[in-house]
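Just one protein chain is left out here, and the rest sit where they should.
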Amino acid sequence: METALSLTVGLFFIAGIYLMLSKHIIRVLLGIVLFGNAVNLLIFTAGRVASKTPPIISESAYLPAGATANPLPQALILTAIVISFSFFAFLLVLAYRAYNDLGTDDTGRMRLAEPESENPPPMGY
Amino acid sequence: MKNWLGILLLTLAWIALTGSWTIPNALLGVVLSVLASSFAREQRRRREVALRPLRIAELALLFLYELMLSGYRVARLVLMPRMELRPGIFAYPMKVERNFEITLLANLITLTPGTLSVDVSADRKTLFVHAIDCSDPDQARRDIADGFERKILEAFR
Amino acid sequence: MIDALQSTLAAILILLGSVFALTASIGLIRLPDFYTRMHAASKAGTLGSCVMLIALAVYTDDLAMTTRALGGVAFFLLTAPVSAHLLAKAAHASGLKLWSGSVADDYATGQGRDKMAGTDVQ
Amino acid sequence: MTAALFLQWSLNVALGVLSLSFLLTVARVVIGPTLPDRVLALDMLVAVAIGFIAVLGIRTGHTLYTDIAIALGLVGFLATVAFARFILRRRTIEREEVE
Amino acid sequence: MPTEAGTLTFLALLLPFISAFFAPILTRFLGHNAAWVLALVPALLFAHFLSFEPLVAEGGTAVGTVAWAPSIGVDFSWFIDGLSLTFALLISGIGALIVLYSGGYLQGHPRQGRFFSFILLFMGSMQGLVLADGFITLFFFWELTSITSFLLIGFDNHREAARRAAFQALVVTGMGGLSLLAGLLVIWSATGAGGMSALLGKGDALRESPLYFAALMLVLGGAFTKSAQFPVHFWLPNAMEAPTPVSAYLHSATMVKAGVYLLMRLNPVMGNTAVWETVLPVAGGLTLIAGAVLAIRQTDLKLVLAYTTVGSLGLLVLLTGLGSDKAVEAAVLYLIAHSMFKGGLFMVVGAVDHEAGSRDLTQLAGLRKVMPITFGAALVAGASMAGLPLLFGFLAKEEIYAAVIESGGWAAAAFASIVALFGNAIMAATAFSVALTPFLGGEPRSPKPAHEGPILLWLGPAVLALLSVVTAVLSSTTHRYLSSAMASAVVGARADIEITTIPHLGMPLLLSVLTVALGLVVFTWQFQARRTVAALLGAIGWGPDRGFDQVIRGLLKGSFAISRVIQGGRLDIYMKVTFIVLALALLVPMASYGQWPAMPAWPALQLHEWAVLLIAVIGLIAVLRARSRLTAIVSLGIQGFAVALLFMLLGAPDLSFTQFMIETLSVVILALVMTRLRLELADRRPLPTGMIDSLVAIAGGLGFGLLLLKATQLPFDDTLSAFFAAHSRAIAHGRNIVNGIIVDFRGLDTLGEITVVMVAGLAILTLIRMKSRSSAKMTEKGLKCAR
Partner (left out) sequence: MAATGGTAIDLAAAIITAPTAPADWLVIAPVVIPLLTGALLVALRHRTGVQGAIALAGLALTIVCAALLFARVSAQGPIVMTMGRWLPPFGISFAADALGALLSLTASIVGFIAALYSLRDIDIAGRRYGFYPFLTLMMAGVGGAFLTGDVFNLYVWFEVFVISSFGLLVVGDDEARIDGAVKYAILNLIATTLFLIATGYLYGVFGTLNMADLHRKMAAVGSEAPMMTLATLYLVAFGMKAAAFPVNFWLPASYHTPKIVTSALFGGLLTKIGLYALLRVLVMIMPAERLALSPLIGWIAAATMLLGVLGALAQSDIRRMVGFVLISGVGVMLSGLAVGDAAGLSGAILYAVHSMLVVTALYLLAGMIRDAGGSFSLEALAGLYDRAPVLAAGALLLAFAIAGLPPGSGLWPKIVLVRASLDAGAGWLAAVILVTGLLTTVAFGRVFLLAFWRENADNPALAERRRKVPHLAFAALIALLAPSLAMGLYPEPFVAAAKNAAAGLLEPTPYVDAVFPGRAAP
């Protein structure tokens, strides 16, 4: 299982990175989403897939009956998912705002902070 | 406390979804449903709704039957090596006029064989229905008229 | 005994449901235009998921779970047509043409576009 | 063949069948050709996913799965509605969409 | 802090800085008369250091230490011997005169108070520099002198020339300072000695050490820049932009001698090597000649003096480099003499400038009638500079010739003699022209009617002139207390100077006479000489001074070009570089340390698992190949659902639940935002870009995948999870272990997570609500920059 998952993770990363390299901010955002999923899968895989039964203890028992999936990575991923989603939401709104304020969705043209036409520093004393 | 029916339904739904049949939970459900229905946009009604439980049951049964049927029809249609299709949209003049009746009708039509309600005209008198087999629109109109629409009218008047 | 019955029934329902789902998706592929596909999805698709949820309701001994599953079924039966209806309306409004083989479009001819802003019905 | 075995067997079969229909639906999403088609397929995807969940719920008798199914249905519904409104808002989309 | 004398010395080191703080306040109340009060500070120091004379004259030394940064073995420590003491006396003595002088010179200047405090700050720094024992202490004060001289040169900050000169001084001497620091630290790590007093014993160890050459070069870098050796001499003449008291004090009497001081200080431990005895004389000789030649050229009296100062510094370095005791003694004598006459001459020039309104040779004449005292002082100082008998300059000159004649082989001797003769002659000539030209001649001629200045203006030069007579006449005493003590310190062994001012026949005297004769010749033809030199230099054109401008300019232009390249302002480039780095960081170590994963077996998956994975991949491809972004967004849902199903299949229901929610929400929000944007369609990348991007992406993904494979092939330690499983229900009362972990075992993460969500919401609100200054104007601007 880990092998297949590693492969998938690799593919997710490839797709995510390729999209993030785009000029268009929306595609960058899509890339970020893929990247995030890749990371979640990665952490999950890193915790190994020992068993496929959910780590839930039945009403009666005090211990899970037999082996369960590794709960710790799941907890970590849950934290990470929520965090990355709030980041994603922020970025989305930021992109929208940038489009409104800067009039473009092409990051190559967002040149207010570092303008295209900069003067060299003053040379005199 | 106008639409106690809605509140009852909501409460039942609540209990069902929470899945705990305890008195406090039920009460909580009631409270929530009251709140919800008070938030809901109140719609004007001409006549007080008359409920005929038996008829409603009939309607429900008919509906379930039709649903199964439609599922089967679709299955047969798509699994046939070559589908003969004569789809189209026909206008259906409604007798029902109250919003919830129209809604109900539209939804039922959508879930029943070969038909799919697309839109309601602005004057809320005509229903546009898409049919997979639109070879004979009048036949289809008739089916609806004697089928669901009549049942609805019986059920709620 | 009861268990066996439950299991068998659940199994049958499951198979039934999955078949419905399959047919729906096949229809989604095979049917020629959006509206016809919508028939497949909105009917067989909904049916499939509902049947399988019912199977779940039948199978479990946990009353809460049963009611929940059934509630879910009711929910789907309510929402599926609404969403289908909305989608169809939207598609038509956005000028999505019917399949060339369609026989009639009263909608286009009849009280056409101008009424498009008509009241939503839910 | 006892009921339990039959159940197991049918569950596996169902999983296979569902996977197949999932694939088909995905194919429709990819093919399109129009946005409504894709949205429809997405909606269908949700339905199939619910089926999956139901099957797994039966497999591992955990209550959690039902909730997931219901919540998923809810979200799917919302998504479809949102998309419908979205398509309504920009009617010109088709021109771009259809190649 | 050992003795009470030590305490006093420490206070003496601090006093100038403290008084500098009060100088402006004092000046506000007393005006220029504050000088009288402030002059007490250096006077006090002078007195304090004078009290060490008996001890030092017997060859004794005094050291003191205050804990400064013991944990890195750095102390604030000082070291008093003949060398440092003489310097300290010069600094404080001349300092007192300078304070008085500047009281008169800047009378009524709005920022006179600030000037006083700068001067006092400098005095303190210089004081510390020469007395410092610890290397770090030395460096600390060394840099402080650079800084204060920066402030003083730029004092008249409204003139660009002044700003430029100050900047130049800061850069050049700053460079030297860093080189010095490096050199001192190299010495430190070579010998283990962190201070001068400790180092003195380790001379041989240092000379043997392989680091010797590096250390020497670095130290010379410091000394030469500070002492304005050719070719980095150019900052010194430019520094004449400073008010004359500064020129007199920093740029002739004291600061520029810091380099020489350093060389003298290190002579015992670094001298007597081939390198030392070739580099120093050559550099010094060049500087001497350059300074002398350039001096003739000038008509501005201050510049004339400045270039002669360069020459004198060259001479000092040359002598220090020769290595023989005689040479050292000569250097010592010349250093003292120079401080006295050059300081005096500068003050004279300043007084003339102040009273007669010009300091240009060609505009002044006959001032002797109207400025008799100044004339007298000028005469004496000039004579001393020319090395006429009865003056201290004479002693120095005799000793110099005595030294150069018997230095090394005859070739070296000849070279040194000729250089010295030539340089001295020209300096004598300039001395005449400075001391005589403005004063002799018929009627007084000057831009504004000149008259004798106030006492503050002529006191300084007069005292110095007097001193150079007295010290010369009482030469034995001078030698006993100053020269010999200093010379011994420089030689590193007892050295006694016994030269007196009574001329005695011999080669040195001959050469002196020759020098004066030559000087007179050049003086009489000075204007022709000036023209020839000017023509010569005009022919050369380029000089290091212009070179400095070119360097700075080039530096600015170059850095501008570079930073435009590496910080181009385009996000896509930034991302590309980032991910290339990432890919390298993943693959290179794996390759070079052989941390590849083992070839895995074909995974055994059930059908539906394969299906889900396949769907995920299809979803990815769909997103990538989507022709319009809307399609891309919808297809985003596929992979999201697939991942969620995967989690579901692998026993992570909570995950798949959250995943479903998040994915759907993301897709919906994306779609909703898209409706508000007018967006272009496809993601068009030119082929090469596309190729590069995909290469980068593939490399990165490959790296991550392989590393993950590698990690999962290791044995896994699941203690934690086992523990959680065991105790989730029992103690944490959670049937769902994952929830148990989230809320109990790792509750802190959840706290942070909640914070993040809250802040994100707040930030989004801000983003939506907060209006830009003028969105309308903005958009069209944005569109403009989009073109």
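Observations on the structure shown:
Order of writing sets the chain letters: A, B, C, D and E. Residues in each chain are counted from 1.
Simple rule for what comes next: a residue touches a chain if its C-beta (ideal position, glycine included) is under 8 Å from a C-beta of that chain, and two chains touch if they have at least 3 such contacts.
Since we're looking at a predicted model, the values are computed, not measured.
Within the whole complex, touches from the chain that is not shown fall on A, E. Set against the missing chain, the residues E:I18, E:I455, E:A493 or E:V759 yield one that touches it, E:V759.
Which of E:T500, E:T578 or E:S694 touches the hidden chain is settled by the complete complex: it is E:T578.
Within the whole complex, the absent chain has one touching residue among E:A274, E:I566 or E:L687, and that is E:I566. The chain not shown here touches chain E at positions 67-72, 74, 136, 139-141, 143-144, 146-147, 150, 154, 157-158, 160, 163, 166-167, 170-171, 174-175, 178-179, 181-182, 185-186, 188-189, 214, 552, 555-556, 558-560, 562-564, 566-567, 569, 571, 574-575, 577-578, 581-582, 585-586, 588-590, 592-593, 595, 704, 707-708, 710-712, 714, 716-727, 731, 744-749, 751-753, 755-756, 758-760, 762-763, 765-767, 769-773, 775, 778, 781-782. Remark: the residues of chain A touching the chain excluded from display are 20, 25, 28, 32, 35-36, 39, 42-43, 45-48, 50-51, 55, 63-64, 66-70, 72-73, 76, 79-80, 83-84, 86-87, 90-91, 94-95, 97-98, 101-102, 107, 110-114, 119-122, 124-125.
The rule is short, and it goes like this: only the chains that are shown with their structure count from here on.
By the document's definition of touch, common neighbours of chain A and chain C comprise D.
Using mean Cα coordinates as chain centres, the one most removed from chain E is B.
Chain-level centrality, scored on Cα centres against the all-protein Cα centre, points to A.
The distance from the centre of chain A to the centre of chain B, each centre being the mean of the chain's C-alpha atoms, comes to 43 Å. Shared interface positions of chain C, i.e. residues touching 2 or more other chains, are given as 19, 24, 26, 38, 46, 62, 64-65, 68, 71-72, 75, 82, 84, 89, 93.
Those residues of chain A in touch with two or more other chains are numbered 53-54, 56. Interface of chain E with chain D (complex): residues 606-608, 611-612, 614-615, 618-619, 621-622, 627-628, 630-631, 634-635, 637-638, 641, 644-645, 648-649, 651, 653-654, 656-657, 660-661, 664-665, 667-668, 671-672, 674-675, 681, 736. In the complex of the two chains, the chain C residues touching chain B come out as 19-20, 23-24, 26-27, 30-33, 35-36, 38-40, 42-44, 46-47, 62-68, 70-72, 74-75, 77-78, 80-82, 84-85, 88-89, 92-93, 98-99, 101-108, 110-111, 115-119, 121-122.
Put simply, chain D touches chain E in their complex at residues 15-16, 18-20, 22-23, 26-27, 29-30, 32, 35, 38-39, 42, 45-46, 49, 52-53, 56, 60, 62, 64-65, 67-68, 71-72, 75-76, 78-79, 82-83, 86, 89-90, 93, 96-97, 99.
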